[in-house]
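Missing here is one protein chain; the remaining ones are kept as they sit in the complex.
Right, chain A next:
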Amino acid sequence: MNRPGPVPTVLTYLWLGIAAVVLLFPVLLTVLGGFLPSNALLHQPPQLFDGDWTLENYRAAWRQPVVPLAPAFVNSLFVGLSVMLGHLITSCLAAYALVFMRSPLRRPIFWLFLATIMVPYESIVVPNALFIRSLGINDSRLSLILPFLATGFGVFMLRQAFAQFPRELREAAVIDGCGHLRFLVTILLPASRPALIGIAVWSFLQGWNMYFWPLIISSSNNSLNTLQTAVFALKDNEGGSPAVLLAGITITLVPTLLLVIFGQRWLVRGFTAGAVK
């Protein structure tokens, strides 16, 4: 914005620097702590730059028998990707219908989607859990994702994005004999890439970081632990040393840290487009 004088510059860096130390110390502790020998970590304050870095904690975290991390990693990846794909497919189709198809049902359907955004998931978690139980699929991975394949929020965001597509171009495509599905896939989706990537990033984070639902589902079946419930189980395990815990947590954080560092501009663009307009 404006170029400030030298004193505000010093103050700016001082303030941001102090805030960074306080707010990012937990991140530093997570990432470095997993590589520290226990005696360096179990020290007040932890000796983060001890020098004798080790991979032992990672080996211990990955191999510990209490909550095996390998299947949990697979489950988390499955949930993240399924939720992402489910959100993208259902939202694209619905948003397309809401923007480009003339129908007397357009308004009521839009309001229905919007209304589902207002329902806190925790309000309906009990009936959903009983329903999944009654379907008899609480031993399969399907139970981890089934309630989360559609999203009112994604429909809402994509509707905003699709509405910005020039109507004349769409009319021209129709005149040239382009059907709805072909128009959606070959023209509209490539043109809406920023919004799609934004939703993809958001949905993957939603799925990967989900906690309440996997906690319920995996409480009756350990093989359905995701990394997030595994972290909790690992913490509750008496033998879990902090260094091993931090190594385990770093494993759960790898994809999300990468997404936040490299995907943030997509995320923000998608969200602010939806929030501002």
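The rule is short, and it goes like this: a contact is a pair of C-beta atoms (placed from the backbone, for glycine too) under 8 Å apart; a residue touches a chain by one contact, two chains touch by 3 or more; residues count from 1.
Operating definition for what follows: contacts and distances are computed from a predicted model.
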Expected UniProt protein name for the omitted chain (select from "Sn-glycerol 3-phosphate transport system permease protein", "2-oxoacid:ferredoxin oxidoreductase, beta subunit", "Porin" or "Carbohydrate ABC transporter membrane protein 2 (CUT1 family)") would be "Sn-glycerol 3-phosphate transport system permease protein"
Residues on chain A facing the left-out chain by the touch rule are 1-4, 8-9, 12-13, 15-16, 19-20, 23-27, 29-30, 33, 41-46, 86, 89-91, 93-94, 96-98, 101-106, 109, 112-113, 116, 118-131, 133, 146-152, 155, 171, 174-175, 177-180, 208-212, 215-216, 219, 227-229, 231-232, 234-235, 242, 245-246, 249, 252-253, 256-257, 259-261, 264, 267-269, 271-272, 275-277
